[in-house]
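Only one structure is covered here, and it is reproduced in the block below.
Removed: one protein chain of the complex. Kept in place: all other protein chains.
First chain written, first letter: the chains are A and B, and each begins at residue 1.
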Amino acid sequence: MTQSQGPAGAAQAAVHGHAPSGFIRKYVFSLDHKVIGIQYYFLALTAVCVGMILSLAMRLHMVWPEASIPFFGVLKPEQYLTLMTMHGTIMVFFVLTTAPQSGFGNYFLPIQIGAPDMAFPTLNMLSFWTTFLSFAVMIAAFFVAGGAPLSGWTNYPTLSAIPMAGPGEGLGEDLWLISIALFCVASMMGALNFITTTLDLRAKGMTLMRMPLTCWSWFITAILGLLAFGVLLAGGILLLMDRNLGTSFFVPGGLMVSGVPVQHSGGSPLLWQHLFWFFGHPEVYIAILPGMGVASQLLSTFSRKPIFGYRAMVYAMMSIGILGFMVWGHHMFMSGMSPYSAFAFSFMTMAIGVPSAIKTFNWLGTMWKGKIRFTPPMLFAIGFVSLFVSGGLSGPFLAQPAIDIPLHDTYFVVAHFHLIMGVAAIFGIFAATYYWFPKMYGRMMNDALGKIHFVITFIGAYCIFMPMHYLGMAGNPRRYSQFTEVKYLAPLIPIHKFITYAAIITVTAQLIFLFNLFWSMKKGKKAEQNPWEATTLEWTTATPPPHDNFGGVTPVVYHGPYEYSVPGAAKDYIMQTDPAPVPAH
Amino acid sequence: MGLALLLIIWLITFLSSYFFVAHAWWPHAISASAPYIDHQWHLTFIAMGVVFIAAQVALGLVVFRYRDRGDSARASYSHGNNKLELTWTVLTAILFLGLNAIGSPIWAAERFQPADQGAMKVEVTGLQFAWYFRYPGADGKFGNTRPELEDASLGGLSALGVDPADPASKDDVVSGVLVLPVNREVDLTLRAQDVIHSFFVPAMRFKQDAVPGLMIHMHFRPEQTGDYEIACAELCGLGHYKMHGIMRVVSEPDFEKWLAEREADKQ
Partner (left out) sequence: MATLTPTLTVKQPKSRHGGGGDIPHYPGGGGGGGRGDEFPDYGERLRRCRLGLAVGIAPIVMLFVAFSSAYLVRQGLASWDLRTNSYINDWAPLRLPTLLLVINTCFLLLSSITMEFARRQASRLAVIAPVTAMPGIADDETSGFPWLGVTVALGIGFLAGQVLAWRQMEMSGFFMSSNPSSSFFYLLTGAHALHLLGGVIALTYAGITVWMKRPPEARHIVVDVTAWYWHFMALLWLYIFALLEIAR
């Protein structure tokens, strides 16, 4: 690692310790958190493209069951379910758990707290390659005999525990479980690294309460991941044992599946649901918290105004994190779980609306009396707020067991989680991409393209997912490969058609983003060190940052992250590293 | 751009809200408990609707009103306002938990109380991919079932593997259509023979998973005659989308007649 550097490399090495040389060390098995962050980002990008293509195929099949879909041919119902399962799994795990946290978190957490790298670089590398392996295994499930599983991303037994229960419940299901197990391990390693880094590597003066809200969100998300993934791992192991070692954790006695008696007895399918959702609900906050952090950071930066209620924001995220572990039962109101426990779960769930409300109000408060600059990242941050509200407000419906009776497992739920997760959280990723791209690649992304991309995606997303609420109210169940069999669904097909058209347009529009991304890497106009006039540490260092982030100097922090428009200050922003005084508050 | 955003956000808000109310999305409700559920829905809908519109309209306004006008004036310097924080924390808390408190009794009525005496017993069985309904007959007892006797291809009693040797099963009737007398409380027993299914009757505002390893007791009361569709609402395999059935609510006499006929053509 140390030896054999070109003159340039040597010079650099002289300043910033040892920069690795050689392609493999530098780009493949790199220990540099920045490289690893980018690796995660592109893994997620690959995943999201797969996920999007799957979603398109699903949409097309739903409205034209007999039509032959490009690359997919005519889908059979079981194939539809396979695509749906993989769509959900890939999007939740390999996109929303990967890009915002492991991707941007890896790249910018150390820089924003003034550290030269993650606490455990090797572990960092390990967790990326484990994630990569996990993704490879997941994709492999498509190609084995019987294909990928069809039991949905929630993978409920006994459907997922009995190979005869359906195509894809053979080897495909095992691969799915193995992939998820690997993913759990990787995520826990990653979380360990994030937490240790945040606690131990902060630069001089960077108190916890001076950290950018992005760092807070990554920190809290890491804690959630650390505690949640262990439980999913446990569930996965138990299910693998039921499938392959003849144990009976989840399968009761005397079942007959497609004429074949099942050799299990005494288990309970609900046990899996509890284990899964104990992980599953914190997981959805793992998906959104980094987005909240990014939104807060950007709204403040581009409104040229300090964040409204910094502490309130931090405490809100903390309470969302804590409450998130007490609400998993709200996915199980109809599952046969004790109706009395539904009370407790419902109460807790409604309570989560409060910190979420605080955040929403504070975002509005941040922009209030601001001086808003409509850059692409800001647009996506604003879009995030709008979508978070729209998606979040369907939560309190589902959170009340009485109302959840007709709505559970209908498209109302699909609408809920797509708006808040499928797009709000994704908007967080977009915002982060447009915001940090200059720092990562030293070039600006194209402004006009960014704005076009925003408008189409924002409107498109609403066109896709808003009508799903109406479908849900009309009683349209989820996970139906077509709506021709159940009579009362036939009249709803036109709405599904509309959704499909909207989806085609929205997905196509993503090509603009992809083009902008790759074109700007090569051709974008050069970015100076601090193009957004932001205050946090990543903007104090070179673009792109040197191997050790700060080129040998250890930054010293003098005040909080969002000192904008300070009266009497020379510029309308004061960097965290700038000793200039700021009014006490 | 600020103006464009304002228009887009407001337009989306308006259209979304409009289509919510423009069309009666909910299926016509015919069960005794439906009105309460629908009422709670409307309550929540109004509360959330107000918040939704308020939040989105405010968002649109703020981004437009406080856009960068290119002048030299600076944004106001403020780190927040604890009084305000407290206010909306309390307000939202009241709103959310209030709704929760109002809604709870409905759930309790739905799920805590057992069916009242003299309710009519029906056993609902889900299996890939059909619903079967069993009536206990005169003795009011369901005969035992034996997995090894199950044969879905034969349908009827044999689909459930009802054991002919068991005296209680002599007068059991199995039907593919859920025929019910109007205005009579029904005591449902939900079970599944292979994987989890979910018994979903939109018109009754009723849904409950049928879970292997559990015998789940539920009750409801249809209050209008007619045919209503039953769907399966829990992913149960490749036939999930076509696992539906009919709930036929008929007058008391018609029901007795139907049941008698079924008893007859068993012999």
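By our rule, contacts are C-beta pairs under 8 Å (C-beta built on N, C-alpha and C of every residue); 3 or more make two chains touch, one makes a residue touch a chain.
Quick caveat, the model's predicted, so the values are computed rather than measured.
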Out of A:Ala203, A:Leu398, A:Cys463 or A:Val507, point to the residue that touches the absent chain in the complete complex. A:Ala203
Among listed residues A:Leu96, A:Met188 or A:Ala569, the absent chain is touched only by A:Met188
Considering the complete complex, of A:Leu81, A:Ala148, A:Leu238 or A:Ala351, the missing chain is touched by A:Leu238
Touching the missing chain, which residues of chain B? 144-147, 191, 193, 212-215
On chain A, where is the contact patch with the chain that was removed from view? 1-2, 16-18, 31, 116-117, 119-126, 188, 191-193, 195-196, 199-209, 220, 223, 226-231, 233-235, 237-238, 241, 245-249, 252-256, 265-268, 271, 274-275, 278, 318, 321-322, 548, 552-554
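In the analysis below, only the chains that are shown with their structure count from here on.
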Let me have the rounded angstrom distance from the C-alpha centre of chain A over to the C-alpha centre of chain B, please. 30
Interfacial residue positions of chain A with respect to chain B in the complex: 76-78, 81, 150-152, 156, 158-159, 162, 165-167, 251-259, 261, 267-270, 303-310, 312, 334-336, 339-340, 342-343, 346-347, 350-351, 353-354, 357-358, 360-362, 364-365, 367-374, 379, 382, 385-386, 389-390, 393-394, 396-397, 399-403, 405-406, 408-410, 451, 455, 458-459, 462, 466-467, 469-470, 473-475, 477-483, 485-488, 564-567, 572, 583, 585
What residues on chain B touch chain A, complex-wise? 1-2, 4-5, 8-9, 12, 15-16, 19-20, 23, 25-27, 36-37, 40-41, 44-45, 48, 51-52, 55-56, 58-59, 62-63, 66-69, 73-82, 84-85, 88-89, 92-93, 96-97, 99-100, 103-104, 106-108, 110-112, 128, 147-148, 150-152, 161, 193-196, 198, 200, 202, 205-209, 211-214, 216, 229, 231-242, 244
